[in-house]
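All protein chains but one are shown in place.
The block that comes next holds chain A.
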Amino acid sequence: MELVLNIISMVLLAAGSLLLLIGGLGLLRFPDFYSRIQAAGITDTLCSIFILVGLMLQADSLPTGGKLLFTLLFLLFTAPTASHALAKAARHSKLDPWRPGEGGASSKR
C-alpha cells in the first residue's frame, strides 16, 4: 500500500514538475502579454494540483494534508482573480492581442 502511494505521488510530482517547466517555457516563448498569462495558467492550475496532491500523499498526518488541501483550494480561488485583474488592466490601457505575423517582442504598444 505504502509503495503504491509512493509511486502515485512520484508520478504526480514528476508530471507537475514537467508542467511547471512547460509553463515557464511558454512564459518565455509566447509573443505577448495576454498569451503569457495563458502559459502562467498552466502553472496556476494543473501543475499546482499535481504537485500539491502528490505532496498530500506524502503527508504523514491529517493536519499536514489538510493544510496542503486548503493551500490548493486558496490557489484555485485566487489565481483566476489575479489573472483577471492583470488582463483587465491590460485591456484598460488599450493593449491589443498579438496578431500572427507581427514581430516577436510585441509587449510594446
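In the analysis below, a contact is a pair of C-beta atoms (placed from the backbone, for glycine too) under 8 Å apart; a residue touches a chain by one contact, two chains touch by 3 or more; residues count from 1.
The definition used in the following text is that contacts and distances are computed from a predicted model.
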| item | value |
| --- | --- |
| Per UniProt record, name of the chain withheld from view ["Biotin carboxyl carrier protein of acetyl-CoA carboxylase", "LuxR family transcriptional regulator", "Na+/H+ antiporter subunit E" or "Iron chelate uptake ABC transporter family permease subunit"] | "Na+/H+ antiporter subunit E" |
| Contact footprint on chain A, counting only the chain that is left out | 19, 22-23, 25-26, 29-32, 34-35, 37-39, 41-42, 44-46, 49, 61-63, 66-67, 70, 76-77, 79-81, 83-84, 87-88, 90-91, 97-100, 104 |
